[in-house]
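A quick write-up on the structure given underneath.
Here the complex is missing a single protein chain, while all its other protein chains stay put.
As written, the chain order gives the labels A and B, with residue 1 at the start of each chain.
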Amino acid sequence: MTALLELDNLRVSFPGPRGRVEVVRGVSFTLGRERLGIVGESGSGKSLTGRSILRLLRPPARVEVDALRFDGQDLMALSDRQMRRVRGARISMVMQDPRYSLNPVITVGDQIAEALRVHERIPRRAVQARVREMLEKVRIHDPERVMRLYPHEVSGGMGQRVMIAMMLIPQPDILIADEPTSALDVSVQAQVLDLIEEMIAENGMGLILISHDLDLVARYCDRVLVMNQGEVVEELQAGALHAARHPYTRALLDSVPRMDETREVLPVMDRSAGAGT
Amino acid sequence: MGAVRDWLTDDAPASRLQAQAGRAWSIARAFGRNPLAMLGAVIIGALIVVAIFAPWLSPHSPVGQDLGSRLLPPSAEHWLGTDELGRDILSRILHGARITLLIVVMVALISAPLGLIIGAVAGYFGGWVDRVLMALTDVFLSLPKLIMALAFVAALGAGLQNAIIAIAVTAWPAYARIARAETLTFRNSEFIAAVRLQGASHLRVIVVHVIPLCMSSTIIRVTLDMAGIILTAAGLGFLGLGAQPPLPEWGAMISRGRSFILDQWWVATMPGFAIIIVSLGFCFLGDGLRDVLDPKQREGR
């Protein structure tokens, strides 16, 4: 398998009141045209890892990496202008809450069209057709109506589908999805994730799914990286979650209440060693 | 020093005092990193020192006339020259600092709490209370400050005290607007609901929980407005409606110097400089305070 993305020894630090604090401490992985999940709790550095790949972190954050290669290109060596061409066109990102990532005063259709126009020069009429086609692909049944709506007029699930349409219309090679469903209802969550899964398979893309939900990541990915306090503690095949060895992963699995819960007390992690929650 | 710093930046303060001191320390540290803000603080600090020690600092009497040395240019004897009655301008400016500081402090003490309470009440209750109070505020806001202050002074009679009252009456609507806007952002928030659920009266919620949250944006705005207050006071003084002669009020001094502006430029210019420097000082200080006190920027830390 050829590596689409290669990340070697990523470190991210922030200034604190008592010196710099390293929050991502040496994360490395390679990604092919496959689905990779990154799981961790808040503060594990999983979102920062996703953002670092797109070079979205601004000072005072400091990003250091031994190698960050995408399709043979060294991303760290690119100018800001070249990076903008990679961002969106070749690597896209879907964020947590569609309400914050869509511009509230521009219609949904125009925003998707904009995403396309930035990266490709195509005639106006063709743009409209592509937008309509894309919205149909993300299973919006009446694209004509939805294109004219403003972001506050669409529901959470619909908004997230619009986001996905917007991110996928330039046909990127990698999609980074950072908690794409945590703002959605349970029944809508599955629909959105199924949709992402389908689009990935159809276009043969690479996916990085970042989430706090181990089970959800295992369901939609091939491989799972478990992160804790800025480090990857374990790498698992998605089908082999129950074979997790690392105590952190085990604790994470055990602390989730089950549908047919009979335990009196849920097992909790021993935090005396760490910096606390 | 190290021990004191550790005490201040301790993650787990052991007492109320330490918690407050730690918070003040982190604000002061952020403030210290901003050079313009520090410059503003130094200017305002100097103004206060000068106001306190004016009688000892000034080389001459601020009111003592010496008709023999009228309109002298700046010299070793009179650093900033003398005015048309032979009074030392430097001494008058130094004494004038007291009047300026008095005006600024009194206006802030009257208008800020008034605006804060009206705005917090309007924002917290909403509905018709809000509409009535804000309509009143808008009436005041729609009139130019100086014109309204003029009208008040004309009605109350000229004098320093009435000038202060007039300026305070024109200054509060801005604070009411700010306090209301701030209150609206959290009046439906869960921590206010939680306090209500514990049985707190509306009065208690407003005084103990709402007003402290509006405080920092009001302090910032008041500081930034200080320059405007000084200018309005100077304007009233210039028109002869503020402090009365022989009080060395800066605006009145410019007004007197106006007649000699072409030949004896220093008479009007020197107090003008004083006004500019102090106004700038308040502006820098206000900008700096906004950077460290604004809750929207503190959130992330």
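Operating definition for what follows: a contact is a pair of C-beta atoms (placed from the backbone, for glycine too) under 8 Å apart; a residue touches a chain by one contact, two chains touch by 3 or more.
Here, contacts and distances are computed from a predicted model.
J.: Look at the options "ABC transporter", "sn-glycerol-3-phosphate transport system permease protein UgpE", "RNA polymerase sigma factor" or "Deferrochelatase" and return the one that UniProt uses as the protein name of the missing chain.
T.: UniProt lists the chain that is not shown as "ABC transporter".
J.: Quick one: which shown chains sit in contact with the chain that's not drawn?
T.: A, B
J.: Out of A:R33, A:R90 or A:H212, which is the one that touches the chain we can't see?
T.: Checking the options A:R33, A:R90 or A:H212, the one contacting the hidden chain is A:H212.
J.: Consider the whole complex, including the chain that is not shown, and state which of B:L36, B:V63, B:A200 or B:L231 touches that chain.
T.: Of the candidates B:L36, B:V63, B:A200 or B:L231, B:A200 is in touch with the missing chain.
J.: Pick from A:G72, A:P104 or A:P257: which residue touches the chain that isn't shown?
T.: Answering carefully, the residue with contact to the hidden chain is A:P257.
J.: For review purposes, identify every residue of chain B that touches the missing chain, sorted by number.
T.: 11-16, 18-19, 23, 189-191, 193-201, 204, 208-209, 212-213, 295, 299, 301
J.: Even though one chain is hidden, which residues of chain A still touch it in the full complex?
T.: 41-42, 156, 185-187, 189-190, 212-216, 218-219, 239, 241-242, 251-253, 255-261, 263-269, 276-277
Definition applied: only the chains that are shown with their structure count from here on.
J.: Determine the centre-to-centre distance between chain A and chain B, using the mean Cα coordinates as centres, and give it in whole Å.
T.: 50
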